[in-house]
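Heads up, one of the protein chains got dropped from this complex, but the rest are sitting where they should.
Entry: chain A
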Amino acid sequence: MDIGGINPVILVASLMVAAVPIMLAALGELVVEKSGVLNLGVEGMMIVGAICGFIAAVGTQSPVAGFAAGAAGGAVLSLVFAFLTQVMLANQVATGLALTLFGLGLSSLMGQGYNGIKPPVTAKVPFGPLAEIPVLGPIVFGHDWMVYASIALVACVWWVLRATRLGLIIRAVGESHEAAHALGYKVNRIRLGCIAFGGAMAGLGGAYVSLVRVPQWVDGITAGAGWIALAIVVFASWRPWRVLIGAYLFGGISVLQLNLQAAGSGIPVEYLSMSPYLVTIVVLVIMSSGRGRASLNAPASLGQNFHAAR
């Protein structure tokens, strides 16, 4: 069963957990970018979500309350971004970067006094005998409920964007905000909603880091996960199911390289560590070649501000 000293079943099970934060954050950012807004503040929203979720979970001793607070925290922070870019028409790239820096500082301030406290345990979903099934048990039935929720959210976003009127409106706003405006859609309000959704998802991802993956609070806990989420959106060429694949790939490689080391494999660590980024670069090159169908998928109005008076 073991391949090179690594049990593939356990590997798949742990990569599913490792991928949850970046998958949630990337999924939120995908919706934001689909509506034509580039929010580079994912890292900041994640870490604010991580500390808000942590504080709420410790205060109420309920992980569910923690995740809700994490999502709310991320959403509130994203509204700062929404106000600056949609109302004040500030530059989105600069505002997004500022949001990350602000979020890192804010989370550090909020987290004073929360170092070294243990949050309540997020229980595994009790599948009973199902979890005992070999191979399938640990992979499919051995996780906490957030893992299943994250996959359900991917399906949900995919369905909304593809098959509903709301999805059509979001895509229309992202492709051509002027045309959408001419049709009578409130471009900035729709974008504001998408930004808040993206913030909530990033906050949820952050809360997963501080409540499940690391279970504690330390400054800088997300350690760059938000940037990886941004890369996954591009890697996925703005398609929800590819976000899932991208997150498993990125999460999987980071888990795999640690497992390979623990198993004493001879493959140099450095190659594995850089492989996800190499894959991203390759995807970017293919996309920007202009030939592949994927290249048509970037929202046409991405990163451009809109004002009705123009």
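A few notes on this one:
Criterion: a residue touches a chain if its C-beta (ideal position, glycine included) is under 8 Å from a C-beta of that chain, and two chains touch if they have at least 3 such contacts; residues count from 1.
Basically, contacts and distances are computed from a predicted model.
This figure omits one chain of the complex; the name its UniProt record holds, of "histidine kinase", "Oxidoreductase", "Na+/H+ antiporter subunit E" or "BMP family ABC transporter substrate-binding protein", is "BMP family ABC transporter substrate-binding protein". Listed residues A:N91, A:N115 or A:T164: the one in touch with the omitted chain is A:N115. Here one chain is not drawn; of A:V37, A:C52, A:L84 or A:V209, the residue touching it is A:V209.
Taking the complete complex into account, A:V218 is the one of A:L97, A:I133 or A:V218 that touches the chain left out.
For the chain left out of this panel, the touching residue among A:L136, A:L183, A:A262 or A:I281 is A:A262.
Touching residues on chain A toward the chain that is not drawn are 5, 7, 10, 14, 18, 21, 108, 111-112, 115-118, 209, 213-216, 218-225, 254-255, 258-259, 261-264, 268-270, 273.
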